[in-house]
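Every protein chain except one is present and positioned as in the full complex.
Moving on, here comes subunit A:
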């Protein structure tokens, strides 16, 4: 039984593969994508609960991909990964709707904390929206 699903987007192959393996061990459903374009192809509303997204990637960078993802599936929570963090890159992600950012290298415990919190937010937001929808349907039966 998996708890929730995660997409790891990072161009560093070693990091990506280790991450996917570790997250699966933590009973998460987990896929990896080597770049933003691939990630967007794999991505669809409802497919992933949380995305772990590297800011710095060749081709389209993480911030751009984040914006696309938020357009496709606003409920999905995105945690940004930054290597060389400047104040700027940390904030940009949050401004465009990322849940939080993590700085590489990070330990597994912190990562799990962040992912769990992101999923918790996604779940509670979704519940709220579902409730509102039910109420609307009940008020105006079609």
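Annotations for the structure displayed:
One rule holds for everything that comes next: a residue touches a chain if its C-beta (ideal position, glycine included) is under 8 Å from a C-beta of that chain, and two chains touch if they have at least 3 such contacts; residues count from 1.
Please note the rule applied: contacts and distances are computed from a predicted model.
The chain not displayed here is annotated in its UniProt record as "Phosphoenolpyruvate synthase", chosen from "FAD-dependent oxidoreductase", "Cation:proton antiporter", "ABC transporter permease" or "Phosphoenolpyruvate synthase".
The chain omitted from view is touched by exactly one of A:13, A:38 or A:124, namely A:124. One chain is missing from the display, and on subunit A it is touched by residues 56, 82-91, 94-95, 100-101, 103-105, 124, 128, 131, 135.
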